[in-house]
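== subunit A ==
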Amino acid sequence: MINKRVILATAVVATALTTSQTSSASRDFISIVGSSTVYPFATVVAETFGKASGYKTPKIEATGSGGGMKLFCTGVGVEHPDITNSSRRIKKSEFDKCQANGVKEIIEVKVGYDGIVIANSKDAKQLELSRKDIFLALAKDVPDPAGGDKMIANPYRTWKEVNASLPAIKIEVLGPPPTSGTRDAFVELGMEGGCNQFDFIKAMKKSDKNTYKALCHTIREDGAYVEAGENDNLIVQKLGANPDALGIFGYSFLEQNEDTIHGSFVDGIEPSFENIAEGNYPVSRPLYFYVKSAHVGVIPGIKEFLAEFASDKAWGEDGYLVDKGMIPMPDEEREKFATDVANLNALAM
Partner candidate 1 sequence: MDSLNPFILSPGKLEAEHGVATTAETKEELKSYETVGDITVDNPRMTARDVDVFYADNHAIIDVSLDIGSNEVIAMIGPSGCGKSTFLRCLNRMNDTIDICRITGSIKLDDKDIYARDLDVVELRARVGMVFQKPNPFPKTIYDNVAYGPRLHGLVRTKAETDEVVFQSLEKAGLFEEVKDRLDQPGTGLSGGQQQRLCIARAIAVAPEVILMDEPCSALDPIATARIEELIDELREQYTICIVTHSMQQAARVSQRTAYFHLGKLIEVGPTNDIFTNPSAKLTEDYITGRFG
Partner candidate 2 sequence: MTPTTTLIALLLLTSLAYYVGKMRCLNLARGLTGGTRELHSLPRYHGWTTALLCIVPALLLLGIWIVLQDRVITSMVIAGMPEALQSLEPSRLGLVMNDIKNLVSGNIVSSDPTPEIKAAAANYEHLVSLSNIARAVAVLGLGSAGLFIGWRMVAPRFRARNFVERLVMILLIASSTIAILTTIGIVLSVLFESVRFFGKVSPAEFLFGLKWSPQTAIRADQVGSSGTFGAVPLFVGTLLISFIAMLVAVPIGLMSAIYLSEYASRRLRAFAKPALELLAGIPTVVYGFFAALVVAPWLRGLGDSMGIEIASESALAAGLVMGIMIIPFVSSLSDDVINAVPQTLRDGSLALGATHSETIRRVVIPAALPGIIGGVLLAISRAIGETMIVVMAAGLAAKMTINPLEAVTTVTVQIVTLLVGDQEFDSPKTLAAFALGLLLFVATLILNIIALQVVKKYREQYD
């Protein structure tokens, strides 16, 4: 009898001591997940916020836009993240999932813009690509080069085969995986933009939207496109090591590493701060983060964190986010989102 009791006692006390602290403690910091492109901006804001406000510094994990959205939409509650960063707008399907899981009110905040650059090492020549080149080089199926409206598996091995004016180096592109918002945006802006230039495909957009999407959005899986994980820094480092490779990532990473890499021209336009800010560069996208309204006012600091993010010293023309490589929104847009944030206006879709 006694023996059993002792075993039980030790077991229960052991578990009790471990769980006691966790169950009675409450979360008093903001939990943020999501895009690795927004990560550097969010961390800077978080750091400044932590120092300036006296609240705890938010905990930020880079999970990719898609992964973050999935976690974000799992539900309302202490164990779920409060904010997810995203390098693209929330999709309808994701929004619906959120709603279904009880995440009813979501505040959408656009933070600024980011160009998606296709860059390579400074040891190699700066490339001048068109979106059509990009599509032909990276799509899984491309129109038969022999002519006709037939699609064949991508036969191109070198850039020169894609476009005679390009150098004869192997196509090797390091890019983000499907969980990444950069990937979504790149596919929509870069690939689809090139894809559209084939009339028969463009025609398909109206007649057979699914096939159209499959054609334009599917990236080849034969090794020419290497999914390099969520970490854009890693891609940058790899480019430094391999002059033949190109990498796809946000402009902020190009700006940070201007001494080792340069961005390719796309449709004749160089990815530069001005070109992206003025909307000339074709492959640029807005960056967002999404907040659960339900958590505002319950998890300490969210409102203040939002205020910090939406303040001029952060995302303004001279704000510290700009120093980190973010491209600020025009004044009126900033104003709109600042109001949204202040009033906690929920997104409707």
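Candidate selection criterion: all candidates are chains of the complex that A comes from, given by their letters.
Definition applied: a contact is a pair of C-beta atoms (placed from the backbone, for glycine too) under 8 Å apart; a residue touches a chain by one contact, two chains touch by 3 or more; residues count from 1.
Because the structure is predicted, anything quoted here is derived from the model rather than measured.
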{"item": "Direct contact with subunit A in this complex, candidates 1 or 2", "value": "2"}
{"item": "Residues on subunit A engaged by candidate 2 in the complex (per definition of touch)", "value": "2-3, 5-10, 12-13, 15-17, 19-20, 23-28, 33, 54-55, 61-64, 66-68, 70-71, 74-78, 81, 91-94, 102, 177-179, 183-184, 187, 213-214, 217-219, 221, 223, 226-230, 234, 237-238, 240-242, 294-303"}
